[in-house]
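Removed: one protein chain of the complex. Kept in place: all other protein chains.
On to subunit A.
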Amino acid sequence: MTTEPLWSAATLVPLPVLLPLFAAGLTLALHRFPVAQRVISVAALAATTAASAALVVVVDSGPIVVDVGGWAAPVGIDLVADRLSALMLTVSGVMLLCVLLYSLGQGVPEGDEIPDKGQRVANLPVAIFHPTYLVLAAGVANAFLTGDLFNLYVGFEILLAASSVLLTLGGTAERIRAGSVYVIVALVASLLLLAAIGLIYAATGTVNMAQLAVRLPEIDPTVRVALQTLLLLAFGIKAAIFPVSAWLPDSYPTAPAPVTAVFAGLLTKVGVYSILRTQTVLFPQHDTVDQVLLVLALLTMIIGILGAVAQNDLKRLLSFTLVSHIGYMIFGVALASEAGTAAAIYYVVHHISVQTALFLVVGLVEWRGGSTSLDRLGGLAKLAPGLAILFFIPALNLGGIPPMSGFLGKVGLLTEGVADGSGLAWALVVGSVVTSLLTLYAVVKAWNKAFWQTAPPEIEPHVALPRGMVWPAGALVAFGLMLTVAAGPLYGYAERAASAAMDGHTYVDAVFPGGSERGTGESVEVADETGGGDHP
């Protein structure tokens, strides 16, 4: 450590983790001052988003690696910011900020006091929403940035703990029931992940991703496939891929609208990101696992969307479309080509924005109509035209109507599926189109029921929507449209991110600039000389 300048681009890298964590501590200490809490939360997330956006520009010229504890990569933990993580960080930052503003506009962000839910909403822990939310943001950022498998597990645990608290806020009967399912499933997934990491450590002697990228190809292929499967299973539960997706539509809808929006937009995408990262960096061998993933992607799409069609409640309907559209991203990953991965990255970005926007708008619908059940809504197009527009745009975007970003992402996937040419890829192409049409059917059904059918008498005719909730939702809808307008540069960025992820050496070279880690045995000596890693 010679005289380095006090500030460099590398300073930006830990900020998305540190700022929210620091702010979380502050807001917890200031729990008696709600105004101060709000100011700190908004400032922290805005700064995080700004730092992430700056990272997007900086890392376009090459990944930045930061050795957090001062130890170099194979010994210490490193944070790696490359195009993929910077892009994910920025989109999630924008989304977290919008949802936070929305929850502030909602007044009491902790509970949706809908009187006819008939639940006890008492003793709401008003003070803990902000700290928990910020911890969630830090956990997500940690998962996106880390270059260490065990640190990824820690990131998952941070966001899992925060999300469990957010999901059961207020401790009403319904939330405890939904929370039980969510927490148990998440805990089991975490244990699977931990077991996978332990086995990987036993097989390779490292948990550093770049070093794993070097060492995993050298071990017995059968063991490698077993490790890969275990990791995929753990991440698959987090991402809600079909056979292990049933927990999601069960647990998300009961949470307050902003919480559901964050979960739907972000948490499953962390799982998808992890799959993307491990599939490209750790397991670049293309084999039967990709075929299995393709089949699972198809099943996720079809079964998810059939579930959505059967639903009669807006939040649940959207939760099922969420599961279904995870299938598209897995499709892109499983194609295991640069273009497929690029399409998957673009689709993740699109889906984060659109799904979050939809859940925020449904929160507004619930506020306006007093329910999310399609039987008890109606006439909102006439009663609240602005709300109708806010719902209509992201709904069509989700369905993939040209020229919106959902369409562009799907076109990318379909083109690559056709280019792949195998029978399975063709099945996926057909499945994607069918899913897209059924998504359209589901959202149009919701539109007809909630917005066009005759308004039930319970809905009061003249109520202005709370402005503080409308404009963050509107901003997110506009952000979704921006993804269409800026699709050219964004897709180019996604392609560069994908090619860097797929070429197999950019990531490793960034972490080990000297290239000393090629081969085996050296890290044992390094570890012995310096006294081992400093895991948190």
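Heads up, the rule we're going with is that a contact is a pair of C-beta atoms (placed from the backbone, for glycine too) under 8 Å apart; a residue touches a chain by one contact, two chains touch by 3 or more; residues count from 1.
Just so it is clear, contacts and distances are computed from a predicted model.
Selecting from "Na(+)/H(+) antiporter subunit C", "Multiple sugar transport system substrate-binding protein", "Peptide ABC transporter permease" or "Cytochrome c-type biogenesis protein", the unshown chain of this assembly corresponds to "Na(+)/H(+) antiporter subunit C" (UniProt protein name).
Within the full complex, the residue among A:D313, A:E338 or A:D509 touching the omitted chain is A:D313. One of A:G171, A:P284, A:P466 or A:G504 touches the chain omitted from the figure, and that residue is A:G171.
Only one of A:A10, A:A72 or A:A195 touches the absent chain when the whole complex is considered: A:A195. Taking the complete complex into account, residues 118, 150, 153-154, 157, 160-161, 164-165, 168, 171-174, 176-181, 183-184, 187-188, 190-191, 194-195, 197-199, 201-202, 207, 250, 253, 310-313, 316, 374-375, 449, 524-525, 527-529, 531-536 of subunit A touch the chain not shown.
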